[in-house]
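Every protein chain but one is kept in place in this view of the complex.
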Amino acid sequence: MVVFDKPKSLTDVPMHYCPGCTHGIVHRLVAEAIDELGIEGDTIGIAPVGCSVMAYDYFTCDMIEAAHGRAPAVATGVKRADPKKIVFTYQGDGDLASIGMAETVHAAARNENITIIFINNAIYGMTGGQMAPTTLPGQVTQTSPYGRDVKACGYPIKVCEMLSQLDGATYIQRVAVNNIKNIKDAKKAILKAFKNQVENKGFSLIEVVSSCPTNWGMTPKAALEWVESNMIPYYPLGVYKDTTAKEETK
Amino acid sequence: MSDKVLMKGNEAIAEAAICAGCRHYFGYPITPQTEVAAYMAKKMPKIGGTFLQAESEIAAINMVYGVSSTGHRVMTSSSSPGISLKSEGLSYLAGADLPALVVNVQRGGPGLGGIQPSQSDYFQATRGGGHGDYHMVVFAPASVQEMASLTVRGFEVADKYRVTSMILADGTMGQMMEPVDLSSLKSEYNPEKPWATTGTGKKREHNIVNSLYLKPEELEKTNFERYERYKKIEENETLYEEYLMDDAEICVAAFGIAARVSKNAINEARKEGIKVGLIRPITLWPFPKAPFEKAANKVKTFISVELSMGQMIEDVRLSTHDKANYMLCNRVGGMIPSPDEVLSAIRNAAKGGKN
Partner (left out) sequence: MKTTQYLFAGFGGQGILFSGKVLAYKGLMESKNVSWLPSYGPEMRGGTASCSVIISDDAVGSPIVSKPDVLVAMNLPSLDKYEDSVVPGGAIFVDSSLVNRKVKRTDVKVYYVPATRLADERNIHTLANMILLGKVLSASGEYDEEIVKAALNKVISAKHADMFDVNLGAVKLGTEN
């Protein structure tokens, strides 16, 4: 009896992520959602610029590599051209909340029927650990070597809180992948974000609070503990908006 | 009575795009091309197409990138400052070998510049604009009919070679009305696009639309391969018009509105017995080197008439091996050379004068 297997929607290409990186977990959760919904053949994924830039090699569905921050615009184009296809973007915090903030906000405002998986690890990983729009106050990075000074650099952007203010967005939830319980919740949320799209319900975004042991300068275990003690208090988990919930209770 | 209708150049582009099977348009308002967006906003919903006013020029070109990935014909239009914003996307389209049509109805620059006609984006259009080694096929219409016919051709060339086609017009071409025959506007060339990301249907390996190659030898290979295609484009797709060149000793080089003005001046100069003709590039890239090279055997002076500080003149000099005399007759900032100004440049050249 097989008790643990690779999801069908993941390829055999070895992932390039660092030891202890949570991208692998989230890739798996996305692939499991695609498998469970049986949508692999109809799904088109959009990879970002950042650590997950080569996500196009890891998913078996058709994939598009977008310019930095532009994935929601690319996804909009794909979805408008082929509305029956399932379109998701997979983006980090620099990609989605800094250079691509306009694309993110407007895709949400239009309630584009797409699914966005947003990895928040509070740092630019690919380029070696610079300050991200989600870097915590006081957090040391390569470009905030004395700790993020909010007087000079402003405060972190809470994406779920912000997007949930838009009339357009359908489903906004923040999850984490630092322990088994949270991973299970994250799986449910990601599945729902895809299911919403299958059911034409509109824009769904799942923010996944993640870790970056390499650029945080921690062991994988310490990084997960830091998620619990520092990240989650600043970025509380939960459902920020869900217009489908209202429909269901009606 | 003709079947022709009077149309603005901008509207002719939009209608021609629809005739060519384009059903997806993304844009952002900017003068003097807004009629393209307005026309699409009116028409697309009625024919099951997409019109979307994007949040920015950058978003618009990336929506184009998304649609093109799925294999559908798609376009965007803008004017000079907006094209600068789109340049990132133009480079990515080139890197991912995605076909698309981009319209630039030029206005004066640099910066916010003005809103009157200009041709000062010639370098940006023919030399890149975005980063990396790439070309777009650049069409320069000189009539409203050409605004339409070159739009259809632009889509076909883009699909055939997997490149971006650009219509490089200017405010005059966009705003003027002329009779257009729409009956000839259709596209019968619709190649298969096996590379498109349309969903695997679990029947094939996944397609990846991508411009990232971290291994330099692979990236080099894609560049070489792309330039092989560019070579074919140069061989097969170069377009130009010659006017009174048979006995010409002076050659005016001009495209778009500048060519229209120049024709008036050339007709006047001919009445004075000056042997002057015109070579009008219709594609700016690939530049029609051959007719210029041939002309250089007889022509003593080339006059480049441009709405720029002298951009195309560099291609004229390169094509003719810099062995003739060269004069620039130009106005910029939204000003247009008058036929009289061009005529005096021709007279000056006929007297053996230099710039």
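As written, the chains take the letters A and B, and residue 1 is the first residue of each chain.
Methods note: a contact is a pair of C-beta atoms (placed from the backbone, for glycine too) under 8 Å apart; a residue touches a chain by one contact, two chains touch by 3 or more.
Small disclaimer: the values here were computed from a predicted structure and weren't measured.
All shown chains touched by the missing chain in the whole complex, by label: B. Annotation: of B:S56, B:N264, B:N325 or B:N348, B:N264 touches the absent chain (contact as defined above).
By the touch definition given at the top, chain B reaches the unshown chain through residues 1-2, 4-6, 31-32, 115-116, 171-172, 175-179, 257, 260-261, 263-264, 267, 336, 338-340.
In this text, only the chains that are shown with their structure count from here on.
Annotation: 40 Å between the Cα-based centres of chain A and chain B. Interface of chain B with chain A (complex): residues 24, 26, 50, 52, 54-56, 58-60, 62-70, 72, 74, 88-89, 92, 96, 197-203, 206-212. Of all residues in chain A, only 11, 40-44, 46, 53-54, 56-57, 59-67, 70, 73-82, 85, 102-103, 105-106 touch chain B in the complex they form.
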